[in-house]
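Apart from one protein chain that is not included, each protein chain of the complex appears where it belongs.
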Amino acid sequence: MDVKTEDFEVTRLGKCTVKSPLTLSTDDAGFVANFTINGQRVVLNNRVHKNDIDSYKPILLEAAGPRQMLYFDPSKVKAAIVTCGGLCPGLNNVIRGLVYSLWDQYKVRNIIGIRNGYMGLLPEFGIETMELTPKHVEEIHRDGGTILGSSRGYGNRTSDMVDALERMNINMLFTIGGDGTQKGANAISEEANRRGIKLAVVGIPKTIDNDLSFVQKSFGFETAVASAVEAVESATVEAHGTMNGIGLVKLMGRESGFIAAHTALASGEVDYVLVPEVPFELEGPNGFLENLKKTLLEQNRAVVIIAEGAGQKLLENFDKKYRDPDASGNKKLGDIGVFIRDTIDEYFHKENIPSTVKYIDPSYIIRSQRANSNDSIYCSRLANNAVHAAMAGKTGILVSKMHEQYVHVPIQLAVAKRNVIEPNSSLWLGVIEATGMPNLMMNSIPKK
Amino acid sequence: MDVKTEDFEVTRLGKCTVKSPLTLSTDDAGFVANFTINGQRVVLNNRVHKNDIDSYKPILLEAAGPRQMLYFDPSKVKAAIVTCGGLCPGLNNVIRGLVYSLWDQYKVRNIIGIRNGYMGLLPEFGIETMELTPKHVEEIHRDGGTILGSSRGYGNRTSDMVDALERMNINMLFTIGGDGTQKGANAISEEANRRGIKLAVVGIPKTIDNDLSFVQKSFGFETAVASAVEAVESATVEAHGTMNGIGLVKLMGRESGFIAAHTALASGEVDYVLVPEVPFELEGPNGFLENLKKTLLEQNRAVVIIAEGAGQKLLENFDKKYRDPDASGNKKLGDIGVFIRDTIDEYFHKENIPSTVKYIDPSYIIRSQRANSNDSIYCSRLANNAVHAAMAGKTGILVSKMHEQYVHVPIQLAVAKRNVIEPNSSLWLGVIEATGMPNLMMNSIPKK
Amino acid sequence: MDVKTEDFEVTRLGKCTVKSPLTLSTDDAGFVANFTINGQRVVLNNRVHKNDIDSYKPILLEAAGPRQMLYFDPSKVKAAIVTCGGLCPGLNNVIRGLVYSLWDQYKVRNIIGIRNGYMGLLPEFGIETMELTPKHVEEIHRDGGTILGSSRGYGNRTSDMVDALERMNINMLFTIGGDGTQKGANAISEEANRRGIKLAVVGIPKTIDNDLSFVQKSFGFETAVASAVEAVESATVEAHGTMNGIGLVKLMGRESGFIAAHTALASGEVDYVLVPEVPFELEGPNGFLENLKKTLLEQNRAVVIIAEGAGQKLLENFDKKYRDPDASGNKKLGDIGVFIRDTIDEYFHKENIPSTVKYIDPSYIIRSQRANSNDSIYCSRLANNAVHAAMAGKTGILVSKMHEQYVHVPIQLAVAKRNVIEPNSSLWLGVIEATGMPNLMMNSIPKK
Partner (left out) sequence: MDVKTEDFEVTRLGKCTVKSPLTLSTDDAGFVANFTINGQRVVLNNRVHKNDIDSYKPILLEAAGPRQMLYFDPSKVKAAIVTCGGLCPGLNNVIRGLVYSLWDQYKVRNIIGIRNGYMGLLPEFGIETMELTPKHVEEIHRDGGTILGSSRGYGNRTSDMVDALERMNINMLFTIGGDGTQKGANAISEEANRRGIKLAVVGIPKTIDNDLSFVQKSFGFETAVASAVEAVESATVEAHGTMNGIGLVKLMGRESGFIAAHTALASGEVDYVLVPEVPFELEGPNGFLENLKKTLLEQNRAVVIIAEGAGQKLLENFDKKYRDPDASGNKKLGDIGVFIRDTIDEYFHKENIPSTVKYIDPSYIIRSQRANSNDSIYCSRLANNAVHAAMAGKTGILVSKMHEQYVHVPIQLAVAKRNVIEPNSSLWLGVIEATGMPNLMMNSIPKK
């Protein structure tokens, strides 16, 4: 039989001819861990009906891990690390993991950090770097943020950035950032290839919104949810603290409501969750306001979470000036939180129901948290696998974890489309059940 | 010699003729605690120059504590508890402490909670109460907020409130609230007296801003500062995370910058603290903006705390509509945080210095925290002493702690003026030293 | 081609003839989640070499989720919940999730909790239960522990327990517990079947040690690791606080060192991790003590984690009395923590190196934590899926999550062998790298 599988091979710089300095095993006996054999794959599509088993074709990604043969001679490696975009818990852990893995495992002695994101590679800002050794990064995992600094945008300045990398003789670039950053990373990888520079570009996907495809759960996401839950608990206390109190919390999520949904599930005390993926109307018998009124009359309080990207259509007529893309090329969003707060206020004023909205916008508090234990482990293992990949000459890839396995994903595959909540998924079902809110707050059923 | 002391006696309902059920001692031997003897005083003015010792006259407040003889027969007491104004850590602890002390120590079996502040005593809202027993309050100290609910205002509805209390046969009212609440409490006490009702009104002063006189440190204040420090740490991480990042945190403090000042001291990472007590200018060579620019050029980042009542003069020309008093009679404040954020943004844009302001307004998060250990102890001891005072027939008073001693303060004395930071105090000196900011950011020295 | 798969079917009580009250969809269009179709499977073996793709045979488990047709009529269900064995973060969340799912989704109105584990089903202790409604469980997820109470042992009292269940007309039993508990649950299921009682027994696997097969990460495990990391941070501070300070932390892990390993990875500050799966010697040039001495001389401090089941062989000659099994049938372990502490003390005393061991045993602190956000979500989803399974008449099964998919696992399969750390896994490699400790502290290589 001809089993047709989709097997996503990744690009590599060339043949691996250097023996790895890692003292790992190649067989399963004994107490020593193994190298990852080239050709190892991870099965992505792990759900099948028993009747379809004969026609089941696994979709495959390359398994990450340490290779026995390397492309680079570690003593000749000069590695660079850059962090881009908004803050996210775990950035320092990834930096620390990269430095430790390069230095301790592969004995690489030239590691630099690029300051302030891609901005640090641009001549007009004065190319700015800092040396990185284990000593420099020893305690940074205890702090949120990034010791390198970050910035938004500049991902399209490929040629200037490759110029800078070339002048500094960088042959290994680790890009920690989201969609825009990784598109830029891929362009750098391709431009380097065109110029004949042997540069391995390996991305560690960062997206606090959890909206990158082929990244099941992004690093820092759990920490972010835990921090968001605390804000929701404050909103709940405030809602209980007055007659008809309404706690309203705006959470991150430009295109995807994952933080909002997980926070509602984890808190167990939320009445409404508004996300970008599920449309809603304000007015009308099945609209949000009428529903909220019912809740208020029943229980004298309500807790509402709104993702920053939710209900953007509602804003369109109100505020044209928020429509331009920001420096990262992200569509700039109107402030739905403030809009909904004011809308609720006016509505209950009009309805003559005394009520108060307590509005919390905890975004900067959430972003700046130190990674929790689980994210710490995750970040350091992503970092280790990124280093293994780069040493083996892989380029234009992300390291990711799918179904508890670390894999290599071609950047182009990962950035092709956003990861969003499927409204008919069990995740969203869980939210509907946990909140008791209607499936759809629309007066007529929209086409999906 | 005739030592003239100022001795603040408090009002009491009448002679104490009932023997206390507490099995305490009246002498210092043995392992059992003592009753507080009537006439015990606490010295307020505990600072003197050794050369002035002969002319030193202590100023005295009545010592709080359990009395051997009571005014009320516990079996005939019907007590009511009300929480008013904004949330503050420790409200539930005070409620719990009152109920436990009444029930367990004095065997009072009629205790009610008034719902939603003074609103719960007004006929048009339907007088609303709930029964309170140890069972009801057993675990409430683990949560922030108030199980009774709260509201602002209505403190001037004395006659209606005394009507309601009279109808319910309340003879003991505990009012947990701030300036406005306690003025209302005093009016209730006086009106009851005029009507010949034997009603003891005892206030537990609540002011998250710490701005009540004769209250050295208000309950919940430490918890609030600890929570504010976390927000400042987030702002610091954000400020480090980008080129010329400015972390800006708005904290509570309408008339007094105590939270802002203590938070700066506790965090140790703040560059500027703007409070209501110390004027500042924005423009000019010694203005805030020029100073901030210097800081930014030196260290590429800055952290700023602003109390909500700071710089209100600056807002006056900008936004007339925020000038009216709110429901509690507090002067409504313009949002100085948003104003300063926008002003800084514009200034650096004009100066052509790339920078980002990350603005955090953690007020609701701070207010809704659960009391920390120290505040828990403090709240329960305030509550105990409030019950002792009421049982002894004291009325129109607050219980307070001065110099580590619990005391009775006539409400009229406490509300006569606000507690503010003295700019020439050692507290403010500490802030100046901890931040390194100028003594005054004014272009000409103002008269104090 | 004849694709041979291993497909683990689960037992069910009979044909499903009752329509589910859940208003879910059966197709993928629209905004409403789907029922899980019978026959859906989850692929377990998700790793394959690309050259072996033709011979790849997926191993399959039944997918969990809501079924369109139920075995039980919800109005006739009487459900019971029992928690057994030691405390673990998340027990209350699972109880709450079960009650909410039964009550809100399936409208089951008869739910009881059995008190104190299997003990509550035994006549000699007086069968003790409590009613469970959403009101009873509304806030229990905020507390650690279990509101039902727990106990060890009694899992072999099958006949008595089925008697009790039969008398109470229970037709649905949810058993939250570990290895011993689930063996008992399976026996109950089989005995009920023999008696012709229609009883669905569904287990939610609880193992803070993470040592159950077919349970990739057990609920509460992340929370436990986070709490353990705090103890290790204390040990690190203590180790830094004196000349040659040695911080020693004993963690849970009778047969498996997962908590110890993950804690070391998450903390990033540990020098040695001793687990049951990897043998070590104390004496000799490659033994633990000689290694520890080297570390101490180099860095003047050391941090050591020891799992409670590690090095049990070393204890054998020292302390015979700790050898008997405990009430759950678990082999009773000697206290390796105290033993190692004293051994280290004596060794350095003998070596004339001034040093102090600070020994921390945080087990009860770890076990009693409230579940963190991620575990909260996990617990409620496990609970939902357990209810779906029971309603569909599945019995003798555990609900579990494998590769991010919820599945049904026959209890017999899950309890057949323990889950342990493979010393040649990437997890243990990570520990070796993160600590810098030798692969093996043995003077001669043992056979595995």
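Each chain gets a letter, A, B and C, in the order it is written, and its residues are counted from 1.
The rule is short, and it goes like this: a residue touches a chain if its C-beta (ideal position, glycine included) is under 8 Å from a C-beta of that chain, and two chains touch if they have at least 3 such contacts.
Just so we're clear, the structure is a prediction, and the values are computed from it rather than from any experiment.
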Chain not shown: contacting residue from C:G113, C:G145 or C:P410: C:G145
Residue among B:T83, B:N372, B:T395 or B:N419 touching the omitted chain: B:N372
Chain C residues touching the omitted chain (full complex): 87, 115-116, 119, 125, 143-147, 149-151, 230-231, 233-235, 237-238, 240-243, 358-362, 364-365, 367-369
Where the missing chain touches chain B, by residue: 1, 3, 5, 7, 24-25, 28-34, 37, 39-43, 45-51, 53-54, 56, 58, 60, 63, 65, 96, 100-101, 104-105, 141, 216, 222, 225-226, 229, 262-263, 265-268, 278, 372-374, 376-377, 380-381, 384, 403-405, 423-426, 428-430, 432-434, 436, 439-440, 445, 448
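Convention: only the chains that are shown with their structure count from here on.
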Distance-maximising chain from chain A - centres being C-alpha averages: B
Centre distance in Å when chain A and chain B are each reduced to the mean of their C-alpha atoms: 42
Interchain centroid distance [CA atoms averaged], chain A/chain C, Å: 29
Two or more partner chains touched - positions in chain C: none
